[in-house]
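Quick one: the structure is below, questions incoming.
Missing here: one protein chain of the complex. Every other protein chain is in place.
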Amino acid sequence: MVPLNAYLLVGAFLFITGVVGVATRRNALVIFMSVELMLNAVNLTFVAFARFLGSLDGQVVVFFVMTVAAAEVAVGLAIIVALFRNRETVNVDEVNLLRG
Amino acid sequence: MSVPEALWLIPACPLAGALLNGLLGRRFPRRLVGAVGCASVGAAFLAALAGLQALLALPPEARRLESALFPWITSGDLRASVGLLWDPLAAVMALVVTGVGFCIHVYSLGYMGDDRDYPRYFAFLNLFAFFMLVLVLADNYLLLFLGWEGVGLCSYLLIGFWFERERAAEAGKKAFLVNRVGDAGFLVGLFLLWTAFGTFDFGALFGRMAGTPAGDPVLTAVALLLFFGAAGKSAQLPLYVWLPDAMEGPTPVSALIHAATMVTAGVYMVARSSPLYDRTPEVLAIIAWVGALTAVFAATIACAQNDIKRVIAYSTISQLGYMFLGLGVGAYASGIFHLTTHAFFKAFWSKDEILAAAQHGGFTGPWLLGLGGAFLTAFYMFRCFALTFAGTFRGEPGGLTRVHDAPPSMAVPILLLAALAVVGGGLGVPPERGLLHGFLAPVLPAPSGAPAAAPEGGVGTALLSVTLALAGAALAGLWYGRRPAIPARLAARFPGLHRLVAGKFFVDEVYAAVIVRPLESLARWCYRVGDGVLVEGAVNGTAALVEWGSRALRRVQTGFVPNYVVSILLGTVLLLAYLAFGR
Amino acid sequence: MTDLPLLSLLTFLPAAAAALLLFLPRERLALLRGLALGATAADFLLSLQLYAGFDAAVAGLQFVEERAWIPRLGIQYLLGVDGISLPLVLLTTFLGLVVTAASFPWIRARAKEYYICLLLLQTGMLGVFVALDLILFYIFWEAMLIPMYFLIGVWGGPRRIYATIKFFLFTMAGSVLMLLAIFALYFAGREVLPSPTFALPGLLGVPLAPGQQTWLFLAFAVAFAIKVPMLPFHTWLPDAHVEAPTGGSVILAGVLLKMGTYGFLRFALPLFPDATRAFLPVVAWLAIAGIWYGALVALVQGDVKSLVAYSSVSHLGFVMLGIVALNLQAVSGALLQMVNHGLSTGALFLLVGMLYERRHTRMLEDFGGLFRVVPVFGGILLLIALSSIGLPGLNGFVGEFLILAGTFKARPLYGALGVIGVVLGAWYTLWMVQRVLFGPVRHEANRSLRDLTVAERCILAPILLLVVWIGIYPAPLLSVSEASLRALLARVEQGPAAAESAEGRAYGRPAPPRGSAAALPAPGGPS
Partner (left out) sequence: MPPLDWGALAPTLAVAASGLGLLAADMLTPRERRERLAWIPLLGFGAAAALSAGLWGSEARPVAGMLVVDSAACFFYGLFAVIGILTVLLSVPYIRREGIQFAEYYVLLTFAVLGMMVMAAAADLLMLFLGLETLSVALYVLAGFLRQRVTSNESGLKYLLLGAFASSFLLYGVAFLYGATASTNLDAIRAALTARAAPGPFPAVGVGLILVGLGFKVAAVPFHMWAPDVYEGAPTSVTAFMIAGTKAAAFAAFLRVVPVAGVSLEGAWPDVLWILAALTMGVGNVAAIAQRNLKRMLAYSGIAHAGYLLVALVAGNPLGTAGLLFYLVAYTFMTVGAFAVLIALGRRGEENLTLDAWAGMGTRRPLFALSMAIFMFSLAGLPPTAGFMAKFYVFSAAVEAGYIGLAILGVLCSVISVFFYLRVVVVMYMQEPGAEPVAGLLSPATALATLLGVAGTLYLGLFPSDAWEVAVRSVQGLAGAGG
């Protein structure tokens, strides 16, 4: 049987991949996708824990997280679209009117 | 009303005059101003005379009347009251003050007749008389100090009376400040007195002092400190510097005040403190030395001055030196006698008496100095006389026409004083047994150590002194009357010495260089560097630092999302690292 | 005695008047002024009533008012006066009245707001002097900054904003640490007291370890030292004084500076007696340095107001010296000198303000020879100057003499060093007088100066009267405070236990007949 730590490591790897994506990418959409990746990494972790702890709670959590992620995506895309309409860009480097 | 109850009237009269003239004088007609001014002091004089009579009616031992008026400063065991003391010493002083004061007032009627500040002048003069009377009538040191500072104030006001002249204002300030220096010593002396004996009251104080061994360090310190104060008020070395400048005031009047009354406050105070000084012979020796040195020092300077007022000023200092010499050798009564006669103008009797006492007391050094001083005194007085009246007119052409004889109101008091000067000498005849001495005896005992009767020695000294004085006069007459070239040649021969003497030994300059200017520089440094750089630097530096931090933080806030992400990440990593390894 | 809450009335009457002013139309200038004047006059009368009902023989607190405020923390609305605060209350109401009257001709713009600030300020100041709960005290202490801040910032001179912010930050920076110290004191008291309290009488019974005392004392001392101001915390003062409007300067110098010294007497000394004794040399040397430093720097000022500001540093150095001398005469003198300084410096600022009204300058070089032009002004200035240099017969002498005599008795060196300040004080003061009044009239503009008007004379007259009266007969003021100061000193010198048995009963405990507050331990729970 694959040990728990393996799942956790994969989860962590995915999470970090997401983090790095958020930190390095400039396209708002890609950044947003990276965040979703992070959420999914957490989901994986939850499921793995649930499986190994023999508790269903973790699996239930995943459903909630997916719902939340869906809501975030809906709102997020709308915001990015609104931005694009005004600025014709989704590059976060060009979005720095507010600073100081 | 009995004497003690009415005693307050003596100082109250001039005070009332001062208040009247000071507050309402500008609305009074001029004559009324003068009348109020003179009458108030005249009334005080009459009151003092009445008091004297009452005193004389008592047996000598009982000639001490007290009148407690009201408590002044009361705090715990510190109690100072306003109370007056009427004994022979106070009476003599009160008479001198009111008598000479009255003359000055009358004289001023004429002298200041044209001055626009007539009321102010009389107000100040009355106020002066008031404080002077408080000083001499006070029954405790603190009230004496009130009068003491009060006359200092009046002297400040009178010297600077013509305040529009910078020099007058400056001189007034100088007088006050130098006096303050002395007063600071006086104050510390008072603190010490109170700390050691718990009272300021003369009677109680001297009573308690009697239980203290002579030469007690506290007593010595008190005596020295009080004398320091006296040196300020009475223009002794090293605090005499204000007096020559004080001649900036309305000329003869102010000079008379400084020559005749106020400066004698120090002499009076030391005499009043005779029970204290009797127990501190070493301080008396110092006083004698200071007095003698001052006498010679000032006389020397007087010899080289060309301004009459200056000559008189230094002469005053010199005479004050004699008075202190007298006090220093324990001849309190002689000192007061000299004071009295000096007030009337000049008297050689009294000085001789002092010198005799000095000789008897074994004060050889001061004695010799005093003799030298006598010579010098005669020299500069005759020099002055010769240069003023006998020589050729040296002023600008036409100036002579402005010199005129005095109006009666000025002439009468002068004549009166001149007469008193002559008669006054008689008060002290014969030495040691004179009327005045006898009267003062209950308060001021004869010099300890000196036998009451030592006529031959006294006469000898007197002869010596008179001889020297005659020599001095003759020399002055020779040099300045007959052979004016000699002093000039001497001056050319010893230019350094002449410059030193003519420049008054440059004491003012030394004080300026050693005390005043360094303090002023220090003040500027404190302001510029202490406040401006150090304190303000710290204050504004802190503010600048915070503002700098704020600007730096502003730059960090770039507006770029990735930067913010990095900040969160960094925080997370550090946090987790701390949780993992930091504990 | 009445059952009226006299102290509350006294304290909040000005604030109530201020609230009333808020709703008056700004155009009705006469009404605004009348109301402000009436309120301050009534307040002054109330303080006289206080004086009349005060029992000088009692060391403890009188007119105590006590109500629960935040009962869960033992914070009370606790007011009371003793011999230490009473003279300052009188000074405050007196100067409040004088300043209100004096401001009439000066304040034309935004008069309504000005009087509101002035009245609120008076409430704050009185609150500081009568509050005995430390939190209540702190609230008044800080709240009072706000109206003062407006007074300087709105009606002040060209650099008013810098000055007012500096004033505010300086004083606040000092006092926040005091707040923390108050907390620490409270928690220390909670350990030993039956019920925790912020009230001073209760906290006085808290035994503190020496180390603890040190820190708490320092926190209190810095707050008070800034307010005094003591060297080297003084640089806010010249700025604030120079820029403040005359009324503000008078209050600032007259009352606000006394809060620091009052704080020492009321809180720092009795709460931390051991630390007080331990820090005595430090404070004394700072005080002496302040005396000299202030005097010297005053000597080289070109602006009259800043000269007076530095002179305040010097004068309050005397007061501080007197306080830490821990000797009855010295402390009495210090207390009296607080009043004296309030009177004479207040009058000086009024005079400077009157001059400024006429000439629109305060630079010394612009004056000279004014005695000829405005003799009444000159005479009064001279008298006040003499009062401030401590001429015997005027008020300044009594205070200075007592301070120095007492200090000398207790600590001869400090006393002797302090005396030097007397000479320096005369120096800069007379120099100032000389440059303003004496010499020739150098500026044409000065030739046509108007002398003081009748109104101005009436405003100054009571101050002059007090200056002379206190100088000749200070007994009414001295006797009021003696019992309280004695008890305070007993506490500081010998520790709390001695104070219990010492004369005048326990320091800080209210006098039994004065009310219910005898049992002062604060209620623990909600009441």
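Lettered A, B and C in written order, each chain numbered from 1.
The criterion applied here is as follows: contacts are C-beta pairs under 8 Å (C-beta built on N, C-alpha and C of every residue); 3 or more make two chains touch, one makes a residue touch a chain.
Model, not experiment: these values are computed from the prediction.
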**Left-out chain, listing which of the shown chains it touches** = A, B, C
**Request:** Quick one: say which of C:20, C:56, C:172 or C:468 touches the chain that got left out.
**Result:** C:172
**Fill in**
Missing-chain contacts on subunit B, rising order, are 546-547, 549-551, 553-554, 557, 559, 561, 563-565, 567-568, 570-572, 575-576, 578-580, 582-583
**Contacts of subunit A with the absent chain, listed as residue ranges** = 8, 11, 15, 18-19, 22, 28, 31-32, 35, 38-39, 41-42, 45-46, 49-50, 53-55, 57-58, 61, 64-65, 68, 71-72, 75-76, 78-80, 82-83, 85-87, 92, 95-100
**Request:** Could you please point out the subunit C residues that touch the chain left off the display?
**Result:** 68-73, 110, 135, 138-140, 142-143, 145-146, 149-150, 153-154, 160-161, 164-165, 168-169, 172-173, 176-177, 179-180, 183-184, 186-187, 526
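Simple rule for what comes next: only the chains that are shown with their structure count from here on.
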**Prompt:** How many angstrom lie between the CA centroids of subunit A and subunit B, rounded to a whole number?
**Reply:** 95
**Complete:** Whole-Å distance, C-alpha centre of subunit B to that of subunit C, is 37
**Item:** Interface hub residues of subunit A, defined as touching at least two other chains
**Value:** none
**Complete:** Among all residues of subunit B, those touching at least two other chains are none
**Asked** For subunit B, which residues are in contact with subunit C within the complex?
**Response** 22, 26, 70-76, 78, 82, 120, 142, 145-146, 148-150, 153, 156, 160, 163-166, 168-170, 173, 176-177, 180-181, 183-184, 187-188, 190-192, 194-195, 519-520, 522-524, 526-527, 530-531, 534-536, 539
**Fill in**
Residue positions on subunit C within touch of subunit B in the complex are 166, 170, 232, 234-235, 238, 293, 296-297, 299-301, 328-329, 332-333, 369, 371-372, 375, 379, 386, 391-393, 397-398, 401-402, 404-406, 408-409, 412, 415-416, 419-420, 422-423, 426-427, 430-431, 434, 437-441, 472-475, 478-479, 482, 486
**Asked** Which of the residues in subunit B come into contact with subunit A in the complex?
**Response** 554, 557-562, 565-566, 569
